[in-house]
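Right, one structure below, let's go through it.
The complex appears here without one of its protein chains, the remainder shown in place.
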Amino acid sequence: MNSSLIMLEISVIGLGLVLMLADLFVPAERRRFIGYAAIVALGVLLVTSLSGNGSCGQFDTAFGGMFVNDALSLFFKQLFIVAAILVLFMAAEFSDKLAEGSVAEYYSLILFALAGMLFAASSNDFTMLFVSIELITITFYVLVSFQRGKIQSLEAGVKYLILGALSSAFMVFGIALIWGTTGELNFTRLAAVAPQFADSQIFLLGVLLVLVGLGFKIAAFPFQIWAPDVYQGAPTPTTAFLAIGSKAAGFVLLLRVLFTAVPGVTAHWANLLIVISAITILYGNLCAIPQRNLKRLLGYSSIAHAGYLLLGVAALSASGQSALMYYLAGYVFTVMAAFFVITLVMRHLATEDISGLAGLNQRSPLLAATLTLAMVSLAGIPPLAGFFGKFLLLKAVIEAAQTSHNHGYYCLAFTALAGVIISLYYYFGVIRAIYWSKSPEDVSPIVLSSPAKFSIGACLAGMLWIGVFPNTVLNLTNLAAAALGK
Amino acid sequence: MSILTYIAGWPLLAALLLVLVPRNYRVIIRAIAVLATLISAVLAVKMFAQFVPGANGFQFEQQIPWVESLGISYHVGVDGLNVGLILMGAIVAFAAALCSWEIQTREKEFYILLLVMTGGILGAFASLDVFFFYFLHELALVPTFIMIGVWGRGEKKNYATFQITLYLSIGALIALIGLIALYLKSGANTFDIPKIIEHAKANPLSVNAQNFIFPLLLFGFGILVSLWPFHSWAPLGYGVAPSPTAMLHAGVLKKFGLYGLIRIALPLLPQAAQSWAHVIAWLCVGNILYVGWVAMRQKDLNLLIGNSSVAHMGFIFLGIASLNLIGVTGAILIMVAHGFLAALTFALSGYIYKQTGTLQISELGGLCRKLPFIGTALLMAAMAGCGLPGFANFFGEATVFFGAWTTFPAVTVIALWGALVIGGIYMTRAIRNILHGPLPEKWASLADATNAWRKLPYALLLASLLLFGFVPKLLTEKINPDARKIVALATVENKTGVVIATRSSGRESAPNLLAENQRRLASVATK
Amino acid sequence: MNVGLHHYLFVSFMLFSLGLLGVILRRNLLVIYMSLELMLNSANLALVSFSRFNNKLDGQVLVFFIITVAAAEVAVGLALIVALYRKRQSAHVEDLTSMKL
Partner (left out) sequence: MKYEILPWLILFLPLLSVAVITLFTLRSKTVSSLISIGAVVAGFVMTLLFINANGFQFSGETSTNWLSIGGLQIDFGLKLDALSLMMLLVVTGVGGLIHIYSFGYMHEDRSMARFFAFMSLFTFSMLGIVLANNFLMMFIFWELVGVSSYLLIGFWFEKPSAGDAAKKAFITNRLGDFGFLFGILMVWGLLGSLSFSTLQSTLAANPALLGASATLAGLLIFCGAMGKSAQFPLHVWLPDAMEGPTPVSALIHAATMVAAGVYMLCRTLFLFNAESLHVISYIGGFTALLAALMAIQQNDIKRIIAYSTLSQLGYMVMTVGLNGPTPAMFHLTTHAFFKALLFLAAGSVIIGMHHKQDIWHMGNLRKKMPVTFLTFTIGTLALCGVPPFSGFYSKDAILAQTLAQKSYLLFCVGVFVAALTTFYTFRLFFVVFFGKEKSDHAKHAHESPLVMTLPLIALAVFSFAGGFIGITNNYGSQFTMDHETLSMAQQAMEPFKNLFPMLCGLGAVAVGFALAFSLYKNAATDPLPAKLGGLATAMKNKFYFDEFYEATFIRAHDFLAAVAEWIDRWILEGAIIGAIRGGTDLSGRALRLAQTGNLQTYAILFVLGVVLLLYFVLGK
């Protein structure tokens, strides 16, 4: 038992509480700086975790094996902290659209959600899984509906609430069934006994119901239906965090469940995963084609990306998992960049229609270039992060096809290819709106604050770095994938 | 640092530099772009001159490990296969930068994209690592789409932009799947082409695996090169593209797929190449004959040039399909020659468009009177396009015919018809309608290219065409030794002993093959 | 009659199904929300009965977590529904279709 392992999580929660309290003492016009303070604090945590001094760098288990720190959790924790920092930057830009006096709450809720994600990264037990997921989800209910004055925000919140609760109910029931048949909640111990129950329908039903809950988090088919509405209605920083943090948390749990808890069962589900992945890719991309609302478009695109990420799961191999994580790392910067631009451009517009981007090239070349690069990266084109990620995912899938002789994998690879092509269509639609649509009436320049410039620069640098110099991140993900296989 | 790194690196560096230059400094932006491409071109000429034909292995090599866990390294080097292509690419890029004066809006972005495109494609040709080979090509490809979208012309711009974007991306991705499958199947755990080839000599890929991978590469690369029936993007895209983009794409970028087939597919997938050769050969008929007919019907100069450029790709494919030394050498020769030619024609049509605002052939006429320089250059380009001796294309095409004759006589005859007759028909018709005949009143005020800078790109490209047309040996003696190696690898007998390409040299083995040839000829004669 | 595990599970399953039907069929958000709680509780019942019949306590521990989480969820959820009601003067799901397609 080594409770010091959760120091990082405790620090984050403490930071969240401090922010809430700070709200009482900081004058209203200074509230923006609460956010910057939080960013600095998170930055310190990130640096300590990167340098290997933080609690998450000690590889051990705690709480009777419920909580585990390993290379996998380390990778995801760093990812979550980076995402949270970027979201906080975004929130600081967005703060004038939030209700007066609630900005600090918004920051602290982000930190609580982050804490949930950090726990998720380390959970090695169904109890832990449930609690961390709920911590994330419940926080997100609030984050999504945070613009109480906006009906769409509330509507999105309620939809997320009902469907989220529904998926939780399925998941809890699934956990109950698993525990009922095997008597184990701990992943590691479950892995030891699971083979005896491989033919038990109840056990399999339980595992499937857990997957339903996780599938909801990552917005995979057939549980993707909520994503567009919620992405559209939520405040933009929330959407960004939802697209990354929540999705990544779902994936880390999915990896743990499938490859640590029930690897024997997973091995038989290659076709299931292939089909889910393929349909998710196609659904997200096809629905996005006629879409004009930018945030909703990214909602659909996020479904498609869940599908791409599932390629790494479906490959059932360490290289697949490594590719998945690599892709997520690139995805963080890319999506953040895209939402950052949307936040800045759309904050004074009534609509979120793509046509609002017209003339962006004149209004702010930096934002125009950033959004273009983000779209190019999402589409998977060199030299940006999306390309190398997709490259690794495709490689993993083809490798799986060659080692398992399952031709479904080839079909999956070609489906992914079709998806990429379709996605090019709408991503280039966005680029076209920026550069060669009719000039708008409003051509006033967009003024950027220096933190905004800094964070956009960070996103761009991240996209390029991960796309061109893959070595560092790839080593991390390879280690993480190796930790999963143990 | 290898000179190749500089050749590809200068444009990329200049692109970064341009990001920092304020957009109002138009002259400086243009000067930087022209200078960067000029340095590239000069270095490429130097490299070409220093290249030692037939030396063992690669020259000007440089290797930096990049991603050790996957075996990816930055590895550049030249041998006979790519030395000409890099030279051609650098010269065309310089010409394209010079021709970019026709771009008047958003110059900064345009030149950045142009330089990225240049650096990317030169790097791709120099690259000896499958990953970088693909990566750099994609890097060069994407600016094309944006350039066509932003600076393109005509009402069909949007449609054409999306068409070319999606179509080429499909091709690139199919090829990517093929390349990844090849990497995995080879078992060498490296993306380094020489190492994979070395490894494959000892452990050849199974015929099944080859037969799976080869079509992926063939059609993936084929789409990029507008292999029939995947060609319809090309005329459409070039029809709307701004001329510097069309020059670089049609001239240089398009050769990537062909180069990939020769560099990667032939030596690593010999048996599949042998069994697919006849498919390629017959698809060439589509390129040469069918697209030639399509070109005859075009009413827009750029569409005509675009179609004719597609038709030329057929000859290159035919050379590759022949799988012998003569054919493959000829294919590379055409790749270089067509690069200059396509760039020249698109540059000229761009000039005419800039002057007249239209490329509808029926609107034009008699331009030779007002535009003697441009008209003469266009005439020469058209003649080079229908394979006139004196221009580099002729030797390429003739060599391909000689190479293909021994393996695919019937296709060769069709290709001859396409080259000599159909090419002649549409080219002379175009000349008749654009340059000859009376000059319509409205074009009385057209201005010819008089300034030396304006003339330079055309003159440079024409001079290159003529130089390699008169002294093809400059290229062939470089290509030959390395093409011989590739062909030797590509014609390895497989276990069942079925070999399609039997002959790499004519004179020595002529008598032995007489009987066989006569049988073939008899069958052609009866057809 | 000997009441066994199956009976408990059957009841739990019935509760789950009833909750599910409620979610699908009822139009009022509050009722839907109550149905969701019913589904959570059916899982609790299953856990408790498993715990009883397997002679292990982990399940009951998990039940406590679930109850706590559900309470938090209800707190947030009800607040949200109330906020929506204030804005819309309605708690019917048909009125929540401003975002679609």
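Lettered A, B and C in written order, each chain numbered from 1.
Here is the rule we use: a residue touches a chain if its C-beta (ideal position, glycine included) is under 8 Å from a C-beta of that chain, and two chains touch if they have at least 3 such contacts.
This structure is a prediction, so every number in the text was calculated from the model and none was measured.
**Q** Can you list the shown chains that the absent chain is in touch with?
**A** Hidden chain, whole complex, touched shown chains: A, B, C.
**Q** Who touches the missing chain here, A:62, A:287, A:354 or A:413?
**A** Missing-chain contact among the listed residues: A:287.
**Q** So which of B:207, B:439, B:467 or B:492 would be touching the chain we can't see?
**A** That would be B:439, which touches the missing chain.
**Q** Looking at the whole complex, which of A:2, A:53, A:201 or A:444 touches the chain that is not displayed?
**A** Per the contact definition at the top, the residue touching the missing chain is A:201.
**Q** Given that one chain is not shown, which residue among B:151, B:290, B:317 or B:458 touches it?
**A** Result: among the candidates, B:290 touches the missing chain.
**Q** For subunit A, which positions touch the chain that isn't shown here?
**A** Listed in rising order, the touching residues are 158-159, 162-163, 166-167, 170, 201, 204-205, 208-209, 211-212, 216, 221-223, 225-226, 228-229, 269, 272, 275, 283, 285-291, 422.
**Q** Kindly note down the residues of subunit B that lie in touch with the hidden chain.
**A** 163, 229, 232, 236, 290-291, 293-294, 296-297, 324-326, 329-330, 366, 368-369, 383, 386, 388-390, 394-395, 398-399, 401-403, 405-406, 409, 412-413, 416-417, 420-422, 424-425, 428-429, 431-432, 435-439, 472-473, 476, 480, 484, 503-511, 514, 517-518, 521-522, 525
**Q** Identify the residues of subunit C touching the omitted chain, counting contacts across the whole complex.
**A** Its contact residues with the unshown chain are 20, 23-24, 27, 32, 93-94, 96-101.
Just so it is clear, only the chains that are shown with their structure count from here on.
**Q** Which chain lies the greatest distance away from subunit C when centres are computed from Cα atoms alone?
**A** Of all the other chains, the one whose centre lies farthest from subunit C is B.
**Q** If you tally contacting C-beta pairs, which comes out ahead, A-B or A-C? Let me know.
**A** More contacting C-beta pairs are found at A-C.
**Q** Report, in whole Å, the distance between the mean C-alpha point of subunit B and the mean C-alpha point of subunit C.
**A** Between these chains, centre-to-centre, one finds 65 Å.
**Q** Calculate how many whole Å lie between the centre of subunit A and the centre of subunit C, each centre taken as the average of the chain's C-alpha atoms.
**A** Centre-to-centre distance between subunit A and subunit C: 27 Å.
**Q** Enumerate the residues of subunit B that touch no fewer than two other chains.
**A** Expected reply: no residues.
**Q** Which residues of subunit C touch subunit A once you look at their complex with the stated criterion?
**A** 9, 12, 16, 19, 23, 29, 32-33, 36, 39-40, 42-44, 46-47, 50, 54, 56, 58-59, 61-62, 65-66, 69, 72-73, 76-77, 80-81, 83-84, 87-88, 96, 98-100
**Q** Spell out the part of subunit B that touches subunit A in their complex, as residue ranges.
**A** Touch list, subunit B to subunit A: 23, 66-70, 106, 131, 135-136, 138-139, 142, 145-146, 149-150, 158, 161-162, 165-166, 169-170, 173-174, 176-177, 180-181, 183-185.
**Q** Can you list the subunit A residues touching subunit C in their complex?
**A** 126-127, 130-131, 134, 138, 141-142, 145, 148, 151-152, 154-159, 161-162, 165-166, 168-169, 172-173, 175-177, 179-180, 183, 185, 228-229, 232-233, 296
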